[in-house]
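All protein chains of the complex are present and in place, except for one that has been dropped.
The block that comes next holds subunit A.
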Amino acid sequence: MSSKPTGVFPANPVTTRGLSVKLSAVKDKVIYTNGKTVIIRNLNNPLLSTTYSEHVHNATVARISPSGYYCASADTNGTVRVWDTVGEDQTLKGEYKVISGRINDLAWDGESKRIIAVGDGREKFGHAFMMETGSSTGEISGHSKAINAVSIRHQRPFRAATAADDSTIVFHQGVPFKYDKTIKTHTKFVQDVQYAPSGDHFVSVGSDAKIFLYDGKTGDTVSEFTANPHTGSIMASSWCPDSASFVTSSADCTVTLWDVQNQKPVSTWKLGSGVDNQQVGNAWSGNRDIVSLSMSGDLNIFDPRVGDKPARIISAPQKAITAMAPVDDKTFLGGTADGRVYSFTTSLAPQKAVSTTTLNDESRHIAGAGHSNFVSGLASNTRDHNIYSIGYDDRVREIDAGSGSDAPSFTSASASTASQPKSVAVTGDGTVLVLEINSIEAFRSNQRVFEQTPKFVQSAIAASNSVVAIGGEDQKVRINDWDGKSLREVAVLEGNKGIISALAFSPDGKLLASGDSSGRVALFDVKEKLLITSRWSFHSARINSLSWTSDSLHCASASLDTHVYIWSVAKPTKNIVIKKAAPGGANSVLWLDSGSPAKLATAGADGCVRLWEVKFHA
């Protein structure tokens, strides 16, 4: 009868080459953005994270007020939204259009009343305003290029420092904020500037790999940190809550912890090499966790007391999740639009409000030779539990599900397809059927065993033992028989009103659900080859995915209209709706457990996987 959210596997921050990413942290939570979504990630238990998807344009930075009650998030259009973080419904406090371009950074004052937002505007690069009303509290001026970062001294007298692409830092007095002086220490882009929590100092870092320390009240340069191990652009810095040390992250793949008193590096961590390991953002969570962001999206967590490598690494999708497939009753895989595949593990235990340090629920990047481009489908082999993935790099790859403590990984074997693969299915005898733009190919042990070029344009495929359903752009579903050597067409089913976009057989093989581009789901009897009902037509856009419960009584459909509907075979007029199950469009839906209450996972364009508990109609 109803559904309720039980948790979310959040996406990781989106990264762009050469751009510093602004992370921030409050206690054990890290706040960042991915696409239009603002994510408040709980470092200890990802399922307790929250997401905010009300931005119309891509969000760029989000920071929680010192009071902890509000979050300010900004987007590429120059809009700042201030919203409530305490209540469930994330009430909007105010929406302010502050500059006419991308906002790169924003900062709260110590009283949680004022905000300065900076970026790349047309007539000005920054704006200082009251959080409640949006009225101006000064002027941010003195820069000739886009401003990259801003920081406000949290004690009175208020000061603000802004760092820009014109290689200068401007020191403002406040309030109201007004220009005081320009600091010309750096020789290249200044990437970040941060005030110490005590207000005594602030630090600036830049693309010239230099670090400078300034007096917090006057803005005078105290010194340059010359014992500097960084050789590349320093992208971010953040302070320890006790103001005695700070950390810098650099594009030369290193993270360095500095002692302010004697101006020496305490420790330096090296994270491999190559573009993927460039460090582009950081934040200091609690008293001891340092979070540094890799270009690949991985959040590396360092403990200052521990030596040469991250204490742990949080990996999660950066791009839209395009397909999901189950591994066992606790683990499932998700393929993304950038070709990576992740495994998600959930203990399915009821979530407690108190966070624990047990890491039962996590997402992990699947190692091995993966896809280099868009993963267009995943399918499980019911016999050996291996999973087959297809991608726009025109290859079929095999993922070993692993056993026990072994994590799933790509096997080295792969086969190339004749044209771009669209959909994949595995038959009962373990043959992998790949539906491509021009043909259908069958693979067994990475060898092509069959190829067929149909007369119609095909769009989706599903298989149950030897029965194979192929959907076409002609709004028809063709039932085929697979005898181990070839496909033979046995029936044509009609009942859809658009291009067939998703097909799923019920686990008992008796029923077939077919979703189309008009949002209709048709239910067919496979044996009688008859349309049972087309009443499942509540979606208003393309059906992207269908999933059956293990008892074959309920079917869930995920659609581009962002909603998920759960249909009942016994009562076709009844349905359960999960509105906005995946902001931006739901790409995939998967039942994890059909017990009572049943558990459902949905994923979509925002790269997050959301978990739900569903109670069926009595």
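As a working rule, a residue touches a chain if its C-beta (ideal position, glycine included) is under 8 Å from a C-beta of that chain, and two chains touch if they have at least 3 such contacts; residues count from 1.
Going forward, contacts and distances are computed from a predicted model.
J.: Suppose you had to identify the omitted chain by its UniProt name; would it be "UreD-domain-containing protein", "Cofilin", "LSM complex subunit LSM3" or "Mitochondrial import receptor subunit tom40"?
T.: Choosing among "UreD-domain-containing protein", "Cofilin", "LSM complex subunit LSM3" or "Mitochondrial import receptor subunit tom40", the correct UniProt name is "Cofilin".
J.: Decide which residue listed in A:K309, A:K527 or A:K574 touches the omitted chain of the complex.
T.: Hidden-chain contact among the options goes to A:K574.
J.: Write down which of A:Y392, A:F450 or A:F538 is the residue touching the left-out chain.
T.: Residue touching the absent chain, from the options given: A:F538.
J.: Which of A:R312, A:K497, A:K510 or A:K529 sits in contact with the chain that's absent?
T.: The missing chain is touched by A:K497.
J.: What residue numbers in subunit A mark contact with the hidden partner chain?
T.: Against the missing chain, subunit A presents residues 497, 518, 520, 533-535, 537-538, 540, 571, 573-574.
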